[in-house]
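What you see is part of a larger complex, with each chain still in position.
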Amino acid sequence: MALLTPDRLFPADPRTRGIARELYQSVADKPIISPHGHTDPRWYAENRPFPDPAQLFITPDHYVFRMLFSQGISLESLGVPRADGGPTETDGRKIWRLFAENYHLFRGTPSRLWLDHAFESVFGLTTRLSAETADAAYDQIADCLQKPEFLPRALFERFNIEAIATTESPLDDLRWHRMIRDSGWKGRVVTAYRPDSVVDPEFDGFADYVAAFGALTGEDTATWEGYLNAHRVRRAYFKEFGATSTDHGHPSARTENLSRQQAAGLFAKALKGACSAEEADAFRGHMLTEMARMSLEDGLVLQIHPGSYRNHSAPVMARFGRDKGFDIPTRTDYVRALKPLLDAVGLEPGLTVIVFTLDESSYSRELAPLAGAYPALRLGPAWWFFDSPEGMRRFRELTTETAGFYNTVGFNDDTRAFCSIPARHDVARRVDCGFLASLVATGRLDEEEAHEVANDLAYRLAKQAYRL
Amino acid sequence: MALLTPDRLFPADPRTRGIARELYQSVADKPIISPHGHTDPRWYAENRPFPDPAQLFITPDHYVFRMLFSQGISLESLGVPRADGGPTETDGRKIWRLFAENYHLFRGTPSRLWLDHAFESVFGLTTRLSAETADAAYDQIADCLQKPEFLPRALFERFNIEAIATTESPLDDLRWHRMIRDSGWKGRVVTAYRPDSVVDPEFDGFADYVAAFGALTGEDTATWEGYLNAHRVRRAYFKEFGATSTDHGHPSARTENLSRQQAAGLFAKALKGACSAEEADAFRGHMLTEMARMSLEDGLVLQIHPGSYRNHSAPVMARFGRDKGFDIPTRTDYVRALKPLLDAVGLEPGLTVIVFTLDESSYSRELAPLAGAYPALRLGPAWWFFDSPEGMRRFRELTTETAGFYNTVGFNDDTRAFCSIPARHDVARRVDCGFLASLVATGRLDEEEAHEVANDLAYRLAKQAYRL
């Protein structure tokens, strides 16, 4: 019991802490709604043991390996695969030791909170990870991973997950989702529609993907109408596998509302690979509005995750490929960028557009005022680098006064690290309860109201906003 | 006594809270100086009863109806007038019930604080507004509104308002201000000079307004010199009705210091409606510098309220017109934007330019360093969306270390919601006392000094900066 303290993340003031503790106790055991994330549906489909501790905690987690890399530890030595297939470390224990020796680097980070939570509450570790405790921890986790109660489905149930969404390309055959469904297992794993490869003219192989998209859907995707229909068909297919949302991760929040002719013209250019950077950007922006229109038809919630400068380091991209911790947030405008979409569909109360940000300066200046006015708009929770205690606190402090609680959508973990899911939701619940406790302690909210809001933020709003 | 707690908004730590309480007690009953706002002078002139509770609290308050609208409640059902004069709800009780049923939407917002304060301290309500309490609350407020002690002047006196400014166009005849003056009532209601319609080439009907401006002042406003003289004449007229300030709400903080020839050329173009967007912007920017020069002559304080993207939703603008909760803050530059004006007149100790912002990222980066250097520059208080406990706290935390307290100007409420005035000043006094208490509790300020500063922030600086 050495890794976690029971009152962690509550405000320091004893009276406020007492209120936070009470609020938290009323939501701590609520089921987890995880409406947006990147876990692998194959885990739930095949239900095979996770491999060794290093492959569970280090090699696939860009939060973890980028921090080690930032201090001069090579990605090869952490087993991160090379783009050219060249050799990297494969000995899980060696990777784990390197990680353990450098565990102090994570002091003050959310990774440390998530890791300790998983170490203690999932694997029963009770001493801080370090060079000294590395081997014992490795052995204990490796042991656990062989047991049936640590298989993906068992953990899913133990984590009390009521519903989880994965994210797939329109070109994905959803075989793992089909296998889950056919297995008769009752865990609710749904997909989400993430069409980057077929909406981004700058995506490598765009024209080929659009052709495959046509083949898959039986639509003539060489035409603008056929292309839009292919989206309709494929969205319907995703809905069969539980999808309630689409997801879009563009470099900016730009939207457009082009005429049919303009859009069709850009699409034709895009298929020929002839779009300028500006035209590609306009096309992506226009597709957000098209997706929103389809959402009005089919009820899928539209998520916008903008503003990441992907693969910032050219040498890292060349050697290791995408998603290696070098996606860096950029300044992002929402006021002008979202206007075309909002003018088109922003007043529709039947539509839900959830917008996220990596630019915290937009919380109070742009996003809260927009979400506090447009019926279709909701604010996603603190995202990525801001999925952290201070990040969540700032999110509430900067958005609540203008947008209230009910234009936000509860928490989502956005993770590919399965064991971190309970930890992340626990952090969110604690921080939100701490925030609510501060409002109570300073006379801004009644305690009874705070209990209702705590439940809304921990559970109800995510279900409602994502229609789960 | 259920709606408000006596220690609300003070820091949670008991010792710090004790200091805050003592500081607050020494300023809680200070008269209100309200040097900038948008109440209607007709209220004070005619002194007629306010209409029903819905028309007092909901229909005219964009803070309130935009939040309800953001959750799918139509503006028509809230009685907000349509641009085409079409039907909207007129039954105050029905509007009120809709509002009451959705009162939970305001949890955590300043509107909730202001409303509860008015409900309790003005109208004597003691239970939280909800669907259940809606009718009783409506009846009680409606009853009060018929009594003489709830007439505008009586409330003005009860609110302990020492001076309040309204805001009028140069084309306004100030009849209500004249009527107040002629009535012999002693309440101090002054006007302020807000010349948008005659300084903004993009204002609908600009040329006509400039012509009317000429007719009103007897100056030849077809010429640049005559136009400037018309301003001088009208500013003098406004001063007769107590004006101590001018106010300017441009899309950006841009200023220019053009040559006489350039300015006259732009003005001629503007009269012909031939300005490009860039030229219109330059003209507006130049007029700020002209206004500052006139301020040096006549002593009016110049206020700049930049950075709002007005009427963001085209459909809302088309259906309901301006000021419907769709003014969204934008990123605003001050460093380059203010330089022309500051190079021209920024070192004049006899001039006061008060600058506000809707972009909190500029507090510590731009505004505090500028105000901490230029003798003519002062920082206005946290504005609009930031007229809130967290917004005010951030304002002090982000500006004080660089600009100190004495380059700020105390509080102004900027409101058109009459009953919220005492609440807003109370919030500001509490938050400022809380901030000062934190400085005392952490050894950054003596308690004796803090008492002096508390009085400065609550009362003295507003009088001094606005020359009231």
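Labels for the chains are A and B, by order of writing; each one numbers its residues from 1.
Note that in this section a contact is a pair of C-beta atoms (placed from the backbone, for glycine too) under 8 Å apart; a residue touches a chain by one contact, two chains touch by 3 or more.
Only a predicted model underlies this, so the values are computations on that prediction, with no experimental measurement involved.
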item: Given 2 visible subunits, total identical subunits the whole complex contains; value: 3
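Throughout what follows, only the chains that are shown with their structure count from here on.
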item: CA centroid of chain A to CA centroid of chain B, Å; value: 40
item: Residues of chain B defined as touching chain A within the complex; value: 4-5, 7-14, 66-67, 69-72, 104-110, 112-113, 128, 309, 312-316, 325-331, 358-361, 385-386, 388-391
item: Complex contact set, residues of chain A against chain B; value: 11, 13, 15-16, 333, 335-336, 339, 342-343, 346-347, 349, 361, 364-366, 368-375, 377, 397-398, 400-407, 438-439, 441-446, 449, 452-453
